[in-house]
Structure formats: C-alpha cells, structure tokens
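Excluded from the complex is one protein chain; the other protein chains are retained at their positions.
We call the chains A and B, going by the order they appear; numbering starts again at 1 in every chain.
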Amino acid sequence: MADSLISIKGLSAGVDGETILHGINLNIKRGETHVLMGPNGAGKSTLGNVLMGNPVYELEEGSILFDGEDITHESADKRALRGMFLSFQNPLEVPGLTVDAFIRNALRVKNGKPVKFMQYNRELTETMKILGIDPSYADRDLNVGFSGGEKKKAEILQLLMLKPSFAILDETDSGLDVDAVKTVSLGIKEYQKREDGALLIITHNAKILESLKVDYTHILVKGKIVASGDASLVEKISKEGFEEYIA
Amino acid sequence: MADIDFESMEREAYDFVDEESEENFYRFKEGLTEEIVLKLSEEKHDPEWMREFRLKSLKIYEELEVPDWGPSIEGLDMDNIASYVRSKSNMVDSWDDVPEDIKNTFEKLGIPQAERESLAGVGAQYDSELVYHNVREDVAKSGVVYTDMESALTGEYADMVKEHFMKLVPPTDHKFAALHGAVWSGGSFVYVPKGVHVDIPLQSYFRLNAKGAGQYEHTLIIVDEGADLHFIEGCSAPKYNVANLHAGCVELYVRKNAKLRYSTIENWSKNMYNLNTKRAICEEGGIIEWISGSFGSHESYLYPTSVLKGDNSHAEFTGVTFAGKGQNLDTGAKMIHIGKNTSSFIDTKSICKSGGVSTYRSSVYIAKSAEGSKASVNCGSLMLDSISRSDTIPAVDIRTDKADVGHEAKIGRISDEAVFYLMSRGISESEARALIVSGFANPVSKELPLEYAAEMNNLIKLEMEGG
Partner (left out) sequence: MTRELAVNHLPVLTWNKLNINRAKLQIETGDGLNTGRLNRIAVYPEGISARTVKSDELDRLINELDINNPSELVVAGKIPMYNEQRFATGMGAEIDKLLDETDIDTELIVIDGSYRSEEPVYIGLTPGEEDISLYKSVIHAKKGSKASLVVGFESSSCNPECTGIKEGCDPTAGRESGLAGASTRIIIEEGAELTVYRVQLLNKGYTFFDDIGAVSDKNSSLNIVKLNLGAGRVFDGLNELQRGTESAFNVDYGFLGLEGSLTDINYNDVFTGKRTNGVMRFFGALFEDAQKVFRGTLDFRAGSVKAVGDEQEDILLFGEDVVNKTIPLILCEEEDVDGRHAATIGRLSEDMLFYMQTRGISEEDAKRLMVKSSLKSISRKLPKGTLRDRTELRIKELLQEN
C-alpha cells in the first residue's frame, strides 16, 4: 500500500448536487498500467477529472494520496507540478499560443528553469515523428483547427514531453480512425517504455489496448467499481460487453 | 357585421370592467397639487413625519426630469390621473364582509380560491386601499406580521416602518419614486422574525379598477436573520381608453442568512403606464430571488434592483416579458455588488409580437470592495414577427480585478425545424408555436408555484392567439 503512487480512498463525487461516483477505492503503483472500462455514463470521465482536481466536480467524501501525500484539495496546477497529467477528451483551443511555446512554457514551470534549447528541440522533433505529427504543427496554435485525431496526438505529444509520473488518459481513442488509434497506442507504449510512470487508461474500446502492457482492469458501473482483474478482463469485455455487470 | 375584437375577448378574464358607482366610491379629483397631497395625508391619518415626507417628495417630483432614455411617456398626463380612489367600506379579514361588487371582481380573478388552497396569507388591494387582509393563524402565531401599510404605520411596528420606509428607494431616486413618496397609498408590510421559515407563500393582489386613476401601493418586507419567505404579487386592471398609472414601490430587506423569494405576475391592462420601483438589500449570506413575469401594461419601466451589501450574499433574477400589440415593455434588472464573494445571476427571456416593443435593460455593478464576486447575465429574445422590435441593453461596470463576469445574449426566431418536428407529431402549427414559446419561457414558469405557472402559460397562450 505504502508504495502506491496514487491511492484513492472512499471517493464520492458529483456535479450540481448529483452524486456520480460512489466510494471509489483504487491503488496504482509506479510502472503499472490500469485500464478503467465501463458503459456510457458510468462516471469514468468524472473519476479522471476528480483525480486531476477539476473544480466543476464536487468532492463529497474520500481522499486522494499522491506519493503518500494528501492532494485531495489541491488545485490542478499543483497536481500537475507533482507529476500528474490528464489528457482531455476535448482539448481546448488557444489561438496565438503555439504547440511549441506551450510545451516549453509548461516544462519551464515544471522544472523551475529554462529548457535547454538543443536538447528540447531534438526531443520534440523525435517525438513528433513517432506520433506521425508533421513538424509544422510545432508552430501552429495549440489545437486551433486541429482535427479530432490531431488534437489527441497533441495530447500524447504533451504526455511524452512533460513526462508525468502518473497520467490519466481520458478516452484518448474516442472518435479516431483505426490508423490514428494505432498511432496513439504507439505513443502510450513509448511512454511505458521511457518512463517508470503509472497509467490510468479510461476507454470503452479494447482496440487501443491491443499492443499495450496492461496490469489491471477495472469495470466501473453506475459510479462503482464492480469488478477488477488482470488484462484478460479486457478481452472478456470486448467479447461479452458489460451486460453481466449491469444489475 | 360588427368587428370582433378577438384580442379583447380573450383577455376578458382579466380585463372585465366592473363599473364603479359614485355612491360606493370615494375619489379625488384628477391632478397632482400640494393641496391634493395634503388632503390625501389627512384622509389617511398620516403621522406628522409622513405628511412632511409626502410634501418633500412632491417638491422633488416637481424638480426631477422625466427620464430621457426609456419608452416615451408623453401619453401620460398627470392632470388626468386621480391619485386616490377607494371604496367607502373598510378593510376586512373575511371575504364575506367585502362589498359584493369588489368581491365578485376578486372571485373572477380566483383570489379567494387560491387563498384557500395554497397561500399562507392574502392582501387584496382595490384601487388605492386594501379591502381584504388575512393571514393564516399558524403563520401569525409564529410571529409573522402581514398587514396593510396604513396599520403598520401607526401600530406596533411603527418605528420599524419609519426606519425603513423609502430608505432603500429614496424619493430622489427618480421622478416616479418621488411621485410615489408623495401620494403612496395601500400596500403591505411583512415582518418575518428571526429563524422563522414560512413554508407556503404570502400573496398580495393589486387590482386597479378605477378609470383614469393611479395606484401607488407600497410594499415593505423585512426578513430577519435566518428567516425564509416567498411572497407573491399579482396585478391586473380592466382596460379603459384613458391612461392609468401604476407607480408602486417595493422595498425588501433581507437580513443575515435570510432568504426571500419575490414573485410577480404582472398583467395590468394595456392602457397602464407601469412605472414601478423594486429594490432589495441583502446582508451577509442573504439571498434574494426575483421571479418576474411581465405581460400587461401599455408601457413599463421595471428593473428590480438587488444591493448585495453583505459578504457572500446572493441574488437571482429570472424574468420573462411578453410585449404584444401596442405595448412597449422596458424591463430588466440591476445588480449592485458591494460585499465580498457576492454572486448574482440574471436569466431573462423577452418575447415580442404584433408590433410590440420589448427592451431588456440591465446593469451589473461590481464595486472595488466586492472582491471574489461573480456575476452572470443571460438574456434571450424571441422575435415572433417583423413588425415588432426587441432591444437588449445590458451594461456592466467592474471596479476590481478580482471578479468574474460572464454575459451572453441571443436573439432569434422560432426555428421552422422545431415547428415542423412538432407538426409531424400531429400538433397544429399555432399550437406548436405556442408550445415553443412556453418552452422558451420555461425558466420562469418552472420557478413559480404550480397554479401561477399555469396562469402564466395561459397568458402566453392568450398572447400567442391574440393580435
């Protein structure tokens, strides 16, 4: 327990007075990849947002520990500086701020010192190549005019550049075609390879998980984790669906 | 073949005329002079300070200019307005004792029935004076005071009234506040003691039945610390072909952690100049909620104001305005943030049709002291034809960088797709349009008690069919 990177205890949360999550318990260790699956409306995205501290959601009960420290009431930027990351389903558009400037700015804040220009540039170029992102995108405004797939790739690019120790990937595969899912999956694999980080992948599609190492799978229904298992649970779900878990 | 005035027929439910016989009614001659004000004061047995207050207000009235920014009120000639008309009988607390003709009027409006079914107390004003006042026994026992203003002025709460009367809306505020100060008559005084929650609403109903007259009722409500009240105000008048004037004044004091909801369904007849002033002040943690439906009047100037003086106080204004043929309704709200972490929400819907003019006008002011305050304004307008007019005039003035203000305004029409969709389900076009308009006004009607929401939807239906 003590070596859990993220530890969620009895977490209940909701929005506009309506409780969505009911007493979630979850521990994730460094280097582990957890998958959270569940039918629409189960509260998967809510969990991702609450973990990251989205003020839209109201925390009703429970606590969140990161690296042994209570972060339940910290703002999102503090959590990010601790090494947490959330990839958005619908990343926001920021006209006038380039992808390059944004990542450099975030790195500078995170490391508390200016980034080393040469090293950073090389890494950015390489990472963009892995993700099949055209180099010109570095100078484009963040997410402005990006297609759905490009936005998701830009999120994975940030994941790889910012090197968080715990990343939540919220439906990173939704709305993508087969090729884009492959690329995103490749990016996540690269993260697993490079960092000794922990991952929580929120999805309702097994496709993205095919080539990834998965340690645990959790099934979320109506705001409760109703089943947990290893990677084989993913396969079971993709064959049989969630019927068994929906009472 | 005689022309059928469809619109008048449909409005009959509110516009019916009950002629006032001279022998049963006492009426001042038209016009506004010092002599008339003094006579009124004498008639009402004012305390000395009130008599002086009236005279001072009259002076201010004479000095102030008619506003240069709103609908034209050129059709209003004070020389043709009688400022005081009352029935020769006295106020009673049983409907059986109300004179037959007046009782009939209120029966037609459904007031006694509503009282039996869903209200904690009722005050009914007919022209310049209350004719009926009653409050449920259990509510009275909890210490709630609900009485007519005249009794309050001399009774047990005289000091409290003196302390608050026209302090929130001083006669210097604008010309018609001054007019009100000079000739006010009738209205209600409510005091809810500390911690008392009145579970069902109190209601005042104002009926201006006299022709060419003014109604200037004063409503003063004090909700003490931690108390909770819902107050409902209804207004109507028959239609005459001469101008009537309503220049009421509402002052609401919401003390620490108290809550007041003030709902109004205004359905004055379409010869009415409605120049009404309503204002609330909230102390720490206090909540004021305004629900406002404006359907009647020839012209309206109506902008309920919330002064958020105490820290963490909160105001909401939800309003719908429907301007039909011959109407120019200038309505909205004002929010004044002074305390820290105060918040306000304005949500309004304007509808105009058959040449009606509907103007949404508001101002949100956030003082330097109001750090951490939030305000949001959301106004929607629906144009139902191209002979009408709809304007949106929302001002925002912010004096601190620690504020968060959002504003959104939209104007548009009923979408053909929506009408088609409903028609494809077997609903007639006119019904479909009425349904869509009711849906548009839903944010207001859903906040009203059921029977008032039904009344409001009925008014929308009438407006949609008429003209």
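Simple rule for what comes next: a contact is a pair of C-beta atoms (placed from the backbone, for glycine too) under 8 Å apart; a residue touches a chain by one contact, two chains touch by 3 or more.
All figures in this text were calculated on a predicted structure; none of them were measured in a lab.
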{"item": "Omitted-chain contact residue, chosen from B:Thr147, B:Asn244, B:Ser388 or B:Asn457", "value": "B:Ser388"}
{"item": "Identified contact with the non-displayed chain, of A:Val15, A:Leu59, A:Ala76 or A:Ala227", "value": "A:Ala76"}
{"item": "Touch residues of chain A, complete complex, unshown partner", "value": "52-56, 75-77, 79-81, 84-86, 88, 91-92, 94-97, 102, 105-106, 109-110, 141, 158, 162"}
{"item": "Where the unshown chain meets chain B, residue by residue", "value": "68-72, 74, 361, 363, 368, 381, 383-386, 388-413"}
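In this section, only the chains that are shown with their structure count from here on.
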{"item": "Rounded Å distance between chain A and chain B, as computed from the means of their C-alpha atoms", "value": "53"}
